[in-house]
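Every protein chain of the complex appears in place save one, which is left out.
Order as written gives the chain letters A and B; numbering starts at 1 within each chain.
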Amino acid sequence: MSDAAVRALPSRRPVSVAVRLWPWIVALLIAVVLPWLFYDWQHGRHSGFMISVFSQMGMMIIFALSFNMLMGQAGLLSFCHSVLFGLAGYSTVHFLNAAGAGELPVPMELIPLLAGLSGFGFAVVFGYMATKQRSTAFAMITLGIVQLVTTAATMFHSFFGGEGGVKTDRVIGNSLLGREYGQAIEVYYLIVGWMMIAAIGMYFHAMTPLGRMANACRDNHERAQFVGYDPRMVRFLQFALSGFYAGIGGGLFAITYEIVTFDAVAAPLAANALLMAYIGGATTFFGPVLGAILITLLQSGVSLMSNSWLVYVGVLFIAMVTFAPTGLTGIVLEHAPIARAGLLRRLTLPYLRIAVPGLIVLFGFVGVVELLSFLTIGMAQGKRLALFGVALDIFSPLSWLVAFACLLGGGLWLSIEARYFKRVWDGLIEASRSR
Amino acid sequence: MQRLRLLAISFLALFGLAIAGQPVRAADETIKIGYIDPFSGAFASGGDASLKMFQFILDYINAKGGALGKKFELVTFDDKLQPAEALIAFKSVTDQNLPFVMSCVGSNVGSALIDAVNKHNSRNPDNRILQINCGQLATELTNEQCSFWHFRFVGSVEMRAVARIKSLPQSVKSVYLLNQDYLFGQSIEKDTKRFLAQYRPDIKIVADEFIPLMQVKDFAPYISKIKASGAQSLLTGNYGPDLNLLIKAGVDAGLDIRYDTYLAHVIGAATAIGSNGEGRLTSVMEDHENIPEEEHNAEAEEFFKKWRATHDFAFIALPSVTQFEMLVRAINKAGSTDAVKVADALEGMEQKDLFGVTNIMRKEDHQLLHPYYEAVFTKNVKNDVEKTGLGWKTEYKTTVADETLPTTCKMKRPSS
Partner (left out) sequence: MQIGLISLLDGLVYGMLLFMLASGLTLILSMMGVLNFAHASIYMLGAYFAYQISTWIGFWPALVIAPLLCGAIGAAIEVWGLRRVHHNGHIAELLFTFGLVFIIGRAVQMVWGMLPMPYRVPTSLDFPLFSIYGENFPAYRGFMLLISGGMLFTTWLLLKKTRIGLIIQAALTHPSMVSALGHDVPRVFTLVFAGGSLLAGLAGVIAGNYFTTESSMADAMGPIVFVVVIFGGLGSLAGCFIASILMGMVQTFSVVADWSFADLISPFGITLGANDLLGEILTIPVSRIGPLVPYALLILILLFRPRGLMGTRET
C-alpha cells in the first residue's frame, strides 16, 4: 500500500476563499419548497411517505458529509461512523425521555446540539483508540469497534434496550418557536435547519488550518510531520469533530423515528456512508450531498418497487468505481475546463447520442434482472410482474427477447457511441487547453 | 442567462416529479392490506415463506367470496427487518389510505409499528388503520404495549411456553436451557422458567445459557457443556442457523438427549437437520400437515393436499386462515372497512379454525387464543416435511382453556 497510498485518494482542490452564496440559498429554497410539490390536494394533507423520504435524505446528508470529513478530507476509511451516529441517537432518546418527564429543560430546537455533543464525546473515546494508527490499521480498528458495539447494543438493556431498542415521544412540550413537533412536516423543517447549520459548519471547517492539515496528512503524512504537526493529533481532532456532526444526524434520527435500535450503530449503515460519499464524489465538498440523495432514493424508493434492488446497488458500485472513481461531482467538475472555454454546447449532441443507447441498455438490464428474479422468486410468491406499468408475461418469449435484445444490442450501440464520445471529448479538452 | 435556463429546467423537472408524485387513489374493487416484511437481504426467507402462505390463504378466502363482495389483495413493502424502514413503509401505507397494515417478522418491527399506528390514529382520526400481527410473538405486544388498534392473530411467547412445558413427558427430570441473547430469546427463557416452576416443579434446571444471536458457528463446545451437565432434555427457543447447527453438533457428538424446541418446525430447519433429528426432536406448533389424518378431518386434508401439490415446504400458518375468516365476518358485520367498526366487530369474536377447534379473539388484549400441538419429528408419517422423508406426529395438544392466560393489558379505547 506504500506507493499506492499516493494514488489512493485523489487530492482535493482547495476550496476557493471567495465563498459563493447563491448555491446555498438555492439549496435552502429547494429544501423548503420540496414537500409542497408532493402535497396531496385531494385529501388536503402532505404525502407522509415523501416527507419521510426527504427527512431521511436530510439526515443522511449530514451523516455523509461528516463521514467525508474522515474519508475525503483526512484519508481515513472508517467503518465505525455509524457507531457515532447511533450512540448519539440512543443518547437523544434518553434526553427526550428526560425532557418529556420535565427533568431536562432543553427546548426541542437545541436537542440536536446535545446530540452532537454526545457524538463528540463518544468520538473522543473511540477516536483515542482508533487514531493511534492510520490507513489500513485504522480501518481495521474501526471494523472491530463497530462489531463490538453492534452486538453490545443487542445484549445490554439499560442503555440500549436490548434488541427491541429504546423508544420515546418527541412531543416534549418545550420549544423556542412554540411548536409541538407532533407533525412530520415540522420535524422535516427542523431537519432542514440543522442540515444547513451542520453543512455550513463542516464547509468552514474544511478551510480552517485543522481542515487543511487533515488534507496534508492524507496526502503525505511524513511531510506533514516534517512541517511540524503531529498527524496523530490531527487525525484525532478530525475524528472527534466528525463525531460531533454525525451526532447531530443521530439526534435528528431519534427525533424523527422516535425509536432507535441496534441497526443505527451497525456496519451496514457505515457502509451506506461510504457508498454515499464515494458515489457522490469524495473529492468535493458537495459530493456526499448528491450521493446521500441518490442512495436514499435507491433504498427507500427503488426497494419498494423491486426486491432485487441490492443487485442494482451492486452494479451501480461497480459501474462507478470502474468508470467514475471521482464520483458524480467528479464527473461534473471534469467539464470545468471545457465550460470555461465556452465549448460546452458542443457536447450536447454526443451526450444525446449516448443517452439513447444508454437508456436502452438500462431498460434491458432492469428487464433481465426483474424477469430472472420473478422467474426464480417472485412467481412462487404469487406476484404479478409489471415493469414501468406494463404487465409482462414471463412465459412469452417476447418479453425475454426484448429484454435481452435491449441489453445486448443497446450495449453494442453504446460502446460505439462511447468511442465517438471519447473522440469528441479529447478534442474539446485539447481545444480548451489551447484557448 | 445560462444560470436562469438551468434554474428553469430544474423547476420544470421538479414540477414534473410533483405531478408524478401524486398518490394514486386506492382502487375500490379490492380490500387492500399493506403487508410489511423483509423481502431482501439476510432475512428474506422469512418474508418469502410468509408471502407464499398468504397468497395461498387469500386464494382460498377469495374463492369463497371475500368480504362485502370484494376480494382481498396484499400490497407488499420491504422493511429489510429494520424498524426505521418499516416506519417509512408505513407512511406509504397510510398515504394510500389502506385500511389494514400487516406484519409477521420481527417483534422489534411489531413494537415500532404499534407506536406508529397509535400516533397516526390519534393524529389523523379521518384515516385510521388497523394493525394485524401475523407472527410477532413477544408477549409484551399484547400486555404492556397492548393497543386497541392492534390485533394479534398468533399465540404469544408465553402461550407457546405453556404448551412446551405441559407437553414434556413425566420421565424428564432435568433440563438445560439454551436461548439466543436478545428480546425474543430472553422472553422465552423467562416464560420457560416461570411455567416450569408452575407446572413442573419436579424438573431441575441444570443450566440457563444464552448465546449471542447468529454469531456462533461451532456449537461443539456447547455440546460438551451440555453433556457434562447430564441433562435429559435441551430446551431451546433457538431458530435458524442457531438451531440447525446446535442439533447437528449434538447428533455428531453422539449426545443422547431430547431436543425440545420451540421453533424447529419453521421453514428450513427440517432440511438442515434432516434425519439427525429422528425421534428426538420435538417442537410446539400451530399446526402440522399430519393433523387432518390424525383427526379424520377431510376438509383440512384437502387444504393441505392442495398446498403440497404446489409448494415444497410445510404450511404452518393455520391461525392466519382463522385470521382471514374472522376478518371476513368482521368486515361484513361492520358493513365497511372503518377501523373502529371492524375492531368492535373483531374483539370477542369466536371462530372455528380449520381443524374445528373454536378460537377466541379476546376482548381485553386483542390476542387470539388457539391450541398448540406438540409433535415429534419422525418417520412413518403420511406427510413428510421438505422432502426429507420425516414428518411431524402429534404427541400432545393443549386446549384453548390451557392457553387462556392472565394479561396485564390496560387497553385505552377510543371515545368515538
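The definition used in the following text is that contacts are C-beta pairs under 8 Å (C-beta built on N, C-alpha and C of every residue); 3 or more make two chains touch, one makes a residue touch a chain.
Remember, it's a predicted structure, so these values are computed and weren't measured experimentally.
Peer 1: From the listed residues B:Ala42, B:Leu68 or B:Ala197, report the one that touches the chain absent from this view.
Peer 2: Going through B:Ala42, B:Leu68 or B:Ala197 one by one, B:Ala42 is the residue touching the chain not shown.
Peer 1: Of the residues listed, B:Ser224, B:Ser336, B:Thr358 or B:Thr408, which one is in contact with the missing chain?
Peer 2: Of all options in B:Ser224, B:Ser336, B:Thr358 or B:Thr408, contact with the hidden chain holds for B:Ser224.
Peer 1: Looking beyond the chains shown, say which of B:Phe313, B:Phe355, B:Phe377 or B:Trp392 touches the absent one.
Peer 2: Residue touching the absent chain, from the options given: B:Phe313.
Peer 1: For the chain not shown, which residue from A:Ile318, A:Ala336 or A:Leu412 touches it across the whole complex?
Peer 2: Considering the complete complex, A:Ile318 is the one touching the chain left out.
Peer 1: Since one chain isn't shown, list which residues of chain B touch it in the complete complex.
Peer 2: Residues in contact with the chain left out: 40, 42, 44-45, 48-49, 181, 209-212, 214-218, 220-225, 227-228, 241, 244-245, 248, 252-255, 267-268, 271-272, 274, 313, 386, 388.
Peer 1: If the hidden chain were put back, which residues of chain A would touch it?
Peer 2: Counting only chain A, the missing chain is touched by 1-4, 7-10, 71, 77, 129, 132-133, 135-137, 139-141, 143-145, 147-148, 151-152, 155-159, 271, 274-275, 278, 282, 308, 310-311, 313-318, 320-322, 325, 372-373, 376-377.
The rule is simple: only the chains that are shown with their structure count from here on.
Peer 1: Given the complex with chain B, which residues does chain A contribute to the contact?
Peer 2: Per the touch definition, chain A meets chain B at residues 26, 30, 34, 37-38, 40-43, 45, 47-53, 56, 151, 154-155, 162-165, 167, 182-184, 253, 257-259, 261, 263-264, 300, 303-304, 307-310, 377, 380-383.
Peer 1: Please give the residue numbers of chain B that touch chain A in the complex, ascending.
Peer 2: That would be residues 7, 14-15, 17-18, 21-23, 25, 39-41, 44, 48, 51-52, 55-56, 76-78, 80, 82-85, 87-89, 91-92, 94-95, 97, 107-108, 111-112, 115, 119, 123-124, 127, 138, 181-184, 186, 212-213, 215, 311 of chain B.
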